[in-house]
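A protein chain is absent from this complex, but the other protein chains hold their places.
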């Protein structure tokens, strides 16, 4: 079975950004995304989901390296200044490269 | 502290497949699994969990490379044609190699 | 866009440990953490979240390699004997190295 | 129109207008558990008042109807809509089974119109859940095997009937309906009294809330209509009317009241969206769930609770 | 103090004492959906009893009040608290809009004191949701453009009014309140009767449960006070009193009863914590949400439901 290298981009952010992030990712070349509801804490304090404004999401996008870079850069420039956002990239392999 | 290389297999799929995927993974050599409820979108449209048939799961299996390959291939052949499924593999390290 | 290598430490554990794990991670140098509610199964049986004692969490910490090692070792020594815990480490890249 | 339907329209409006209104998943599940259990309990208490001997022949006829309906839908879908065996069988399974919430709206309608009906009807709801699904899957599978035989190839992966029957017979809708029936039956009117506050007094309000959610969900299915909207609108309204007539006529033959005839028509016309999708997704992997759910939730459910219900009642009155 | 407030105190105590008591997120959402819908339904039934002609001029005046309140708050925040345009506009948006739960506590208070009020008040709640938010955001944005112009640079990313208006007008609070009003109005007193069990009889109990949760949440916001607690305690109590007087005086001018004056004062004094935070978070990214929520939930909400409410009632009685 042959595998193909792709990038996994993970964005942890305020739930308020979900719709925007999905739209941006699609626009910048992502073929799909997966979102989990999470809670957490970081530099801007605890985000423990105790009410609506305090919810966080973890969004995963599998895509080509170039797309991942574009999305990451866009998120960095558009949201990281004013919103609670964490991001990381990882190398992954997929079986159906055309899908992602 | 010594670490040992393993594979992480992540399967994002319709919630209807959960029981089957767990059974298959166990049968093909996985020692365990972890499942999160997620929502997302891809080639087959948005799966926004608004009713039962629209739920998705994200299943994680840490295992040997060979087991990961076997499970991934089995899922590809058995489910990917008729169901919404995304899969990827990643290299990880663990502390207790015998556990996984 | 330049990326910087970091470690991702993932700890899957009984929900009862959440508060302790967060405190420990912070104390040992983590700048933040993200937690998702999960269910799963492993050597100690199925943990299907059907009641309070049966819930599990998946905690993610992005940090320097040394910090990841320290936290992992601490968790191994403090909790792995008596509690259901799985752990793995992965290489990731971030854009803002000072944040993590 | 019963005010309860207004809640459905509100939900549908919110979704179509892209409001951010959403009901939490846990609430959806809770309301559906509540409705199933409450309908079962109510029916069980009523059964306790009747002799089972009188009900048994009717029950058998109702089961037979459930098994026959897919046999009507399947050829229609194969011949007129040119659907694959899998899709035709899948849709037939959905329409062969019933929608409990449609039934609840029907009860609300009759109560409001002060039309009496046989109070043990929840028993029929429970009995109608399963047969249609089984026959629908059987049709999908037979077609598949025939095709495989024609092509000279080995038959497709066989349906595993053991797990499948287990899944439908012990699916949450059957367990809660039948469980409620039995508890209501054992406890009887006095025994059930302390539970009336939750299960009976709040019933209509909870139904309203659930219909709000159903409006959100059903309107979300409209995207599924895109490619084949003409077929879907046609089948999703005409087939129910057809089935309703079958149910009403059977009701008359069984000596049911006008209310009972209307309800049996409505049950026949309704399409399952809890038990059937779950069972068929695994049993008929090749079937397109967008099609069956688009029909059941996006077309037939709204049609039945708005226009269908008064229509079936009018037909029942005329045929009486 | 109304016993309902005791539930709030219990929640606040639990959080401050670091109890592990937490209400599930889905329950929080469910209760808030319930309260919005129930208040809307109740109001709708009452509107059905009145002629809209009589209510319309009052409604217009109430909308105008909602648009004007942020214009009062904004300069106060700019001049005395030296906040940025973004923060001042953001807070003004929160205080220009209303808190539905505060309103519900007010109703409970008046009912207990057997003080009558205009029964169509839920209409005013719905009307007050949006204008204050729009004006607050406008203020934040105008300030921003002015600053950008001063600095000779290009204006900051413009607010996209289309999506924003869509978001506030179709936010869940407006949809449920207005939806409830319309359903209640169409269904009328008889039509709504079957839903009373859920939506009216349980109202106070559900409000109590929601206040328990609000206590947990509000006490969690106290950390936000840390850096500027003097300003926040001052603004979070004095501004509401100020606004309450405006509301009460307007109520008198509109010929409302003492109960109505009190309620209009309370609405003016209350700060939104559902619609406003959602809308402003996207529309005014530079604003610090800790500040606005710390004020609205951590200071003003507890103040209004404990000390504010009786105070406003006393003022209304005196001014009558």
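Order of writing sets the chain letters: A, B, C, D and E. Residues in each chain are counted from 1.
What we mean here is this: contacts are C-beta pairs under 8 Å (C-beta built on N, C-alpha and C of every residue); 3 or more make two chains touch, one makes a residue touch a chain.
Since the structure is predicted, the reported quantities are computational estimates derived from the model, not experimental observations.
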{"item": "Missing chain: touched chains present in the view", "value": "C, D, E"}
{"item": "Residue of D:170, D:223 or D:314 in touch with the missing chain, whole complex considered", "value": "D:170"}
{"item": "Residue among E:204, E:228 or E:252 that touches the chain left out of view", "value": "E:204"}
{"item": "Missing-chain contacts mapped onto chain D", "value": "24-26, 29-30, 33-34, 37, 166-167, 170-172, 175-176, 179, 182-183, 186-187, 191-192, 194-199, 201-202, 278"}
{"item": "Touching residues (missing chain, whole complex) on chain E", "value": "3-4, 6-7, 10, 13-14, 17-27, 108, 111-112, 201-206, 208-209, 212"}
{"item": "Contacts of chain C with the absent chain, listed as residue ranges", "value": "14, 16, 20, 45, 48-53, 55, 79, 81-83"}
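Keep this in mind: only the chains that are shown with their structure count from here on.
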{"item": "Neighbouring chains shared between chain B and chain C, ordered by label", "value": "A"}
{"item": "Shortest walk length in steps over touching chains, chain C through to chain D", "value": "2"}
{"item": "Chain B and chain E: spacing of chain centres that average the CA atoms, whole Å", "value": "45"}
{"item": "Sites on chain E at which at least two other chains make contact", "value": "25, 278"}
{"item": "Contacts with two or more other chains, residues of chain C listed in rising order", "value": "36, 90-91"}
{"item": "Touching chain combinations (by label order)", "value": "A-B, A-C, A-E, B-C, B-D, D-E"}
